[in-house]
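Take this structure, written in structure tokens, and hold onto it; I'll ask about it next.
One chain of protein is taken out of this complex; the other chains stay put.
Labels for the chains are A and B, by order of writing; each one numbers its residues from 1.
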Amino acid sequence: MTTVTEQPNARTSSSSGGPGDRPTVSGGSGRGSGGGAAWLRRAPLLPALLFTIVMTQLPFLATLVISFMHYQAYAPDSHGFAGFSNFKAVFQSADLRSSALTTVYLTVTVVLVSLVLGMGIALLLNRSFFGRGIVRTMIITPFLVVPVAAALFFKHGIFNPSSGLINGVISWVWGLFGDTTPPAPDWLSQFPLLSVELQLIWQWTPFMTLILLAGLQSRSHDVLEAAAVDGAGPWRTFASITLPHMRQYLELAGLLGSIYVVQNFDSVFTITSGSLGTANLPYTVYTTVFNAQDYGLASAQGVIVVIASIGIATLALRTVFSLFQPEGAR
Amino acid sequence: MRMRSQRALIGLASIAVIATTAACGGAGGGGSSKGTVRVLMVNNPQMVDLQKLTAANFTKDTGIKVKFTVLPENDLRDKASQEFTNQSNQYDVATLSNFEIPFYSNNGWLASMQGYSDKDTSFDQADVFPSMSKSLTGKDGKIYGEPFYGESSFLMYRKDVFKKAGISMPEKPTWDQVAAAAAKVDGAEPGMKGICLRGQPGWGEVMAPLTTVVNTFGGTWFEKDWTPKVDAPEFKAATNFYVNLVRKHGEAGAPQSGFTECLNALTQGKVAMWYDATSAAGSLEASGSPVAGKIGYAQAPVKDTKSAGWLYAWSWAIEKKSKNTDNAWKFVSWASSKKYEELVGKELGWSRVPAGKRASLYANPAYQKAAGAFAQPTLTAIENANPVDPGVQPRPTVGVQFVDIPEFTDLGTRVSQYISSAIAGKGSVDDALKRGQGLAETVADKYR
Partner (left out) sequence: MTTTDPATTNDAPVTRPTATRRPRRRPRGSAITGLAAWAVGFTFVLPVLWMALTSLHTEADAGAGRPQVFASLTFANYSDFFSGGGADPWPPIINSATAAILSTLLVLVLAVPAAYALSVKPIEKWTDVMFFFLSTKMLPMVAGLLPVYLIAQKTGLLDNITFLILIYTAMNLPIAVWMMRSFLAEIPPALFEAAEIDGAGLVTILRKIVVPLSAPGMAATALICFIFSWNELLFAKSLTGTVAGTAPVFLTSFVTSQGLFLAQVSAAAIVVSLPVLIAGFAAQDKLVQGLSLGAVK
């Protein structure tokens, strides 16, 4: 099956249509042939495709055009063609370089830590214990809090140096030992990026956990049983059966997590307002549009971010697509 | 399982039908109807009070409905600049300030209020402080904004703590005196720091008090001919002074502290002094405040200039594109009127009145009685603030705590990010100002 669907040019392979077989162009029903039938097949796809093209590609086309313009909204008299000057400004800007680095750092840290934590929690949840359903619900909860609500509360209710929960717990624990001068670190100033990461890890670990848990539960029980019968220890089983099996789930969770974390705006905007080196690319582009009102420069930033994304996405898409192949053959 | 999902889908569909009806009924339009004024404003308490009082008073009297969008300061600035530069006509009225109104009016983004204020004698434009009216006037000499409340900056300190420590605060202190006092009162009570100074990034956050320090230390962002002076020795000395003071004796969490955080810090006894907006006094002296009656007020600390306080007025402006200017003026003139000040005084208490804009308020016995502690220092501060000549050298634009050009929002914000980092100990002042000088050069190129 996989071989058939992977061949885009399957006109020749229009086959008998056995179970599981999905010919790509006019199948066994024999209703018409040639262009008309092909368009009939495409018809259900077209609304969604056209809608997506109009809503996602046209704006980027506009971005591309604006990126070659002097378009500073504060100076309405001096709009005009700018050549590559916006792009030059982008590449010369140390702030943009550092926000690109921040984006990479933020995304990689959040996704990796969430994956590791998610894997650990998924292994725990995969065992039976009292109240497993409740614990699972508790783990999912962070993902179901509106992100800006979570970010707001983390900023003011968790990280706040005087009334936040973390320092409150510290002073309570210290108080137990009779220490009246507990340390009260100022999380947002001393560890600004870590604070943003903590909030995001808290929010995204449930996501990883859910996917990985589903992966664990889809392990073949025959294989596991055979391993047990053969006397394989827990580590051996984990390393040679569980991990290989989980690889595609880890990749899937990592990829999907990256898609969302790399775009994160809410947390950076809410928790630190991009200060102290936490500005990521979405936040930087946002401030160039809304604070500096320099539409030309913002568009040039956007274009460069898009080009970089396409490069990374092409690699990532190959990975994710391989994940969906076996499922098509079921 | 499938049955349950189908039922869920049916449920979803029926909610959708309800939502569609709601969408058509309530949220369909977006345009302005005749009897509605759409207002974009900052969510400072004075504005939140206004929002609460509007329906029962303004709408009741005039029949004009008012729809508000209320946003935190930084959000508001982003939204307002987007709105006015594009003339999006999502709003009729917005809270701008003496920073935006001069160049917004020059770009033709604002509707003039001159004609309205000339005709509307009950509004009494002459009662508004002349310095305010002037700073809200365009190049063409017409008024483009009416102040809602005005403020300067001054020093607030805990009289009781200072008395115990045996320090007296002069009416016009110098920064050296303030720094010495901060060192002495640091730790005067458990958990109390010497002084609260803003450290939060933003041209209107840390940059506002810091620029007043720069001015009085003899520094400036630009000289008259737009020569940038951000890495000049005076600017550097002022910034080092500010950063060192806040690092040594400043509040906890300084790099993230703005007006709110400092207000809370002083209210809760976590700092002994605070240099910030005069409008803070109303909150400090409000009933229920644990420090009411304990606060002394001194003029903005100075070094090389006679006064250093800033001048700022949250002001109403009407968008040029608005097709609803008559109603918009009715709202503006009500919100900025003497009548509204009295309404707040009677309904919510005199300390909550949006003050600092009308001379008549300071002659009002009821206000004098309620705001006795800070009314005179506030008035002095506002009268002494000098936007035209705030430092030791001539300036290319007006403005005490800002350079009145649109590029300053970006320039000031970016430099403030570096300085905030320096306050957090994540970079040096020298480095911050060197980068700031580079940014200022780019800006200056446009004007030279």
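To be clear about the criterion, a residue touches a chain if its C-beta (ideal position, glycine included) is under 8 Å from a C-beta of that chain, and two chains touch if they have at least 3 such contacts.
Every value quoted in this text rests on a predicted model; they were computed, and no experiment measured them.
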Missing chain -> touching shown chains A, B
Only one of A:96, A:139 or A:196 touches the unshown chain, namely A:139
The listed residue (A:38, A:89 or A:193) that touches the chain absent from the view is A:38
Option from B:58, B:91 or B:123 whose C-beta touches the chain left out
B:91
Residues in subunit B touching the chain absent from view
1-2, 5-6, 8-9, 12-13, 15-16, 19-20, 22-23, 26-31, 38-40, 42-45, 48, 51-52, 67-73, 75, 79, 82, 86, 88, 90-91, 191, 258-260, 263-264, 268, 280, 283
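Here is the rule we go by: only the chains that are shown with their structure count from here on.
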Using mean C-alpha positions as chain centres, tell me how far subunit A is from subunit B in Å, no decimals.
38
Going by the contact rule at the top, pick out the subunit B residues touching subunit A in the complex.
74, 77-79, 81-82, 85-86, 103, 107, 200-202, 252-256, 268, 270, 406-407, 409-410, 413-414, 417, 420-421, 423-424, 426, 435
Which of the residues in subunit A come into contact with subunit B in the complex?
73-76, 94-95, 160-162, 184, 186, 188-190, 192, 272-277, 279, 287, 289-294
